[in-house]
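With one protein chain held back, the other chains of the complex are shown just where they sit.
Moving on, here comes subunit A:
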């Protein structure tokens, strides 16, 4: 395995809070105020790491191990996606590994919500699973679409093939839209969940973490940042991979890296605009949105398959 893979994934991990910071800054600017500096998520993590941890009296061993498992899984996740370079080594990047790593993240998060024995944790957990019940099929369908399109279940290979040209642009765009909605649902963004809210009764993701503190919370925060960044990197490389470096030459790598950052920034701006101009959906309206996304994915597969 090439050393460049490892370096680019490490950069992705290091940059994840920066992307989240930029997202917050973008949203602040759109709403007409200055906002926190883009490095704010790093400061928040540092603050949390320097704090002690308080455990609920009702919590079991789950609360001790879950934060570590979640962080480990999300770091591993960052190593499965290409960033700016794809070699000929497809050892990593199986889509099913990615899907199941995300499932581990979700499973452990829900467990930790239940483990503190507060009403909010259970409520958050039930909502999270309710949403993911509708979101997961979209993930699988998009994977199936990519398989039909590129003939592989390996994201690195898919990136390589898609970067050389797309046979069915219409289907490709439809699948991309489906995947974007999937990103919003899986990462609990507006319109499915409001990550900024302070209202414990409307929370989905945050409700499960209400009883965590200090280092545990930092692990979860970091893994949330990573999950968002990796989901977006997946989108960028599976659907708009043009310009990615297929050889390890310096100038190609540099262009690919700059292009990656630009694409990510465009994604972040889209997210920021959506979150600014629309309200969150009612909880029971979210499935309708995800059903739309499901239909998009299905149609995309049908188009590719029929050709």
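Observations
Everything that follows uses one rule, which is that contacts are C-beta pairs under 8 Å (C-beta built on N, C-alpha and C of every residue); 3 or more make two chains touch, one makes a residue touch a chain; residues count from 1.
Following the convention adopted for this analysis, contacts and distances are computed from a predicted model.
Its UniProt record calls the unshown chain "Ni,Fe-hydrogenase III large subunit", which is the correct pick from "ABC transporter permease subunit", "DAGKc domain-containing protein", "Leucine-binding protein domain-containing protein" or "Ni,Fe-hydrogenase III large subunit". Contact with the undisplayed chain is limited, among A:68, A:262 or A:278, to A:278. When the whole complex is considered, the residue among A:38, A:55, A:103 or A:123 that touches the unshown chain is A:123.
Residue-wise, the contact with the chain that is not shown comes from A:190, picked out of A:190, A:253, A:271 or A:290. Of the residues in subunit A, those that touch the hidden partner chain are 27, 30-33, 119-120, 123, 127, 190-191, 194, 196-202, 210, 275-285.
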